[in-house]
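One structure below.
One protein chain is absent from this view; the other protein chains keep their places.
Right after this comes subunit A.
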Amino acid sequence: MAYVAPSPRFLPWLTRKPRPKVFAEGAKRVQFSSPVLPYLFLAPQLAVIFIFFYWPSVQAVSSSFYIEDPFGFGSTFVGMSNYTDVLTSAQYRGIALFTVVFTALVTLFSLSIGLLLGVKADAVIRGSSAYKTMLISVYAIAAPVAALIGMMFFDQHIGPFVEVASWFGWDMRVGLSYSDTAFAMIVVAVWKQVPYNFIFFLSGLQSVPVSVREAAAIDCKSGFRRFWTVTLPLLAPTAFFLLIINVTYSLFDTFGIIDVMVKDKAANNPITLVYKVYEDGFRGNDLGSSSAQSVILMIVVFVLTIFQFRFVERRIHYT
């Protein structure tokens, strides 16, 4: 390396005593230390989080123990009765059951279609980037927009799906028949989630080392068996991660789909638990019950997250 003359900017350092290095357990070996600055930098983020996250969350928990007067004249402490009312209600259990079925089906189909497309896109060489672009292009379309387009495809007058169904003697009435609406919701929710799963499966597949692939190809002629015994186990971490993400998606992010597809007429239509929180809180003005349901969902999310982190921590890396 060529010799570089010290620039004048180095001179103060040469004349000044070097500052003692600060070792902290944080990310950096060298850190600044200042009594106010870091707090000043953190302040905006923390302020927003406290006002718009912690405060409402605490309020959700506290108001779940009260019954609010519908006309706004105070509230009465009722202990756990909001919870017992919710959990013993047949309607709530019905919605919970639908949510479970909906979540299971959406997760199953969007994961398997995503995996199938990922495997195929990994296998082809010609045109692979064109396929990739097409397959992920709809990834960022918002749930309500997807639902609006879905509604058109399932429309009584103009919907091609309704017509196709009628060829098979299926009188599809989305919005009127419980099971038909559920079917349409699942199709739209799967449609919206497939690109996400595809991206993850493809990048998971592409991180499998070439040497492993070659070794597998030498040892095992059957491509199908190779997939089950080599590729799939290697994809397991990705798949489990996606499982949690897809469950969370089906539970919460499908709100826009449900809301657009039931068109405010929830009475005879399938809804999920999140929609019920919204419906009871805003339509029914039943703050106590809505909050209790919020807290129940918080517990569900909490359990899912713990599960995810325990899993991610213990995840086995094969590479």
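Methods note: a contact is a pair of C-beta atoms (placed from the backbone, for glycine too) under 8 Å apart; a residue touches a chain by one contact, two chains touch by 3 or more; residues count from 1.
Keep this in mind: contacts and distances are computed from a predicted model.
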Choices "Aliphatic sulfonates import ATP-binding protein SsuB", "3-phenylpropionate/trans-cinnamate dioxygenase ferredoxin subunit", "Cell division protein FtsW" or "sn-glycerol-3-phosphate transport system permease protein UgpE" - which one is the UniProt name of the chain not shown: "sn-glycerol-3-phosphate transport system permease protein UgpE"
Contact partner of the left-out chain, one of A:111, A:194, A:234 or A:247: A:194
Contact partner of the left-out chain, one of A:123, A:215 or A:232: A:123
Subunit A residues touching the omitted chain (full complex): 9-10, 12-13, 19, 22, 24, 26-34, 37-39, 41-42, 44-46, 48-49, 51-53, 55-57, 59-60, 63, 113, 116-117, 120-121, 123-124, 127, 131-145, 148-153, 157-160, 163, 191, 194-196, 199-200, 203, 223, 241, 245, 248, 252-253, 255-256, 259-260, 263-264, 274, 277-278, 281-282, 287, 290-291, 294, 297-298, 301-302, 305, 312
